[in-house]
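What you see is the complex with one protein chain gone and the rest in place.
Up next, chain A:
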Amino acid sequence: MATEPLPLQKTESADPGPAGAPEDAVPAAGSTGEPLVRFDKVVKRYGDHVVLDQLDFTVDRGEHVTLIGPSGSGKTTILRLLMTLEKVSDGVIWVNGSPLSHVRTPGGALKPAGEKQLRESRKKIGMVFQQFNLFPNMKVLQNITEAPISVLGKDREVAEVRARELLELVGLSDKVDAHPSQLSGGQQQRVAIARALAMEPEILLLDEVTSALDPELVAGVLELLGDIARNTDITMVCVTHEMNFARDVSEKVLMFDAGRVVESGTPEKIFSDPSHERTREFLNAVL
């Protein structure tokens, strides 16, 4: 399954500006120079506790970025902010040159977006969770077709054909009619990946997707994600403790500590010649 070409379309629009992008996208940002994702002095606080501190970082279109760092360093928070599951306390996240969770007032200032606009922003972004979060009341097929039908307005048949293709991709063609509870953790996570892909996201967020899996199931899921990374132009942002995956799949690794990027670079650089002491400590502890 892993070696065959994937039935994934490269995302249709190589040019940015997908349908549904807010009209007040910043025109000056242009389309070529602007990274796909840009965190601009993003702050996230829970009460007095600062999780992200004036964070700046970018992800280019098609890039696969891995965030590493100790627990509590704010990695998962970054994904949750990108998925708009959390609100930024300060700063702006730009996606495709448009503010992700803000809208422009007539005066040109930015204010937090309402739920409806957030739903629009989310359409370009998919997320796979550590705990899978499949819908236990639906069969596998409906888990995958639900959002394409009710959000993208696809015909049921079209959505089901696509869902079957995706299930084939993740190696679970025979589980179409199973309920999530009848699947192993690894299988559930594959369905969750298929479900996220069914929405044809530009950006796929992977939040420690193998942490809840039995060790022998990890490799298969990582291999699948590697295939997706190589055979599609979906931009990926992963939080993982699987350093091998970070090394094999990503072009850029960001080392986090205490809400800041300690250092970033190619996996070769970070893993073989880290320049920061904190990175060396961390890698010594996990490798």
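Keep in mind that, in the parts below, contacts are C-beta pairs under 8 Å (C-beta built on N, C-alpha and C of every residue); 3 or more make two chains touch, one makes a residue touch a chain; residues count from 1.
Assume contacts and distances are computed from a predicted model.
*Asks:* Could you tell me which of "Response regulator transcription factor", "Hydrogenase", "Ectoine/hydroxyectoine ABC transporter permease subunit EhuD" or "Cellulose synthase (UDP-forming)" is the UniProt name of the chain missing from the displayed complex?
*Replies:* Listed in its UniProt record, the absent chain's protein name reads "Ectoine/hydroxyectoine ABC transporter permease subunit EhuD".
*Asks:* Which one, A:38, A:102 or A:123, makes contact with the chain that was left out?
*Replies:* Answer from the full complex: A:123 touches the omitted chain.
*Asks:* With the full complex in mind, choose from A:138, A:219 or A:283 the residue touching the hidden chain.
*Replies:* In the full complex, the listed residue that touches the missing chain is A:138.
*Asks:* Among A:195, A:252 or A:278, which one touches the chain that has been omitted from the display?
*Replies:* Spelled out, the listed residue whose C-beta touches the missing chain is A:195.
*Asks:* In the complete complex, the non-displayed chain touches which residues of chain A?
*Replies:* Here the touching residues of chain A are 83-85, 119-120, 122-123, 125-127, 129, 131, 133-138, 146-147, 150-151, 195-196, 199.
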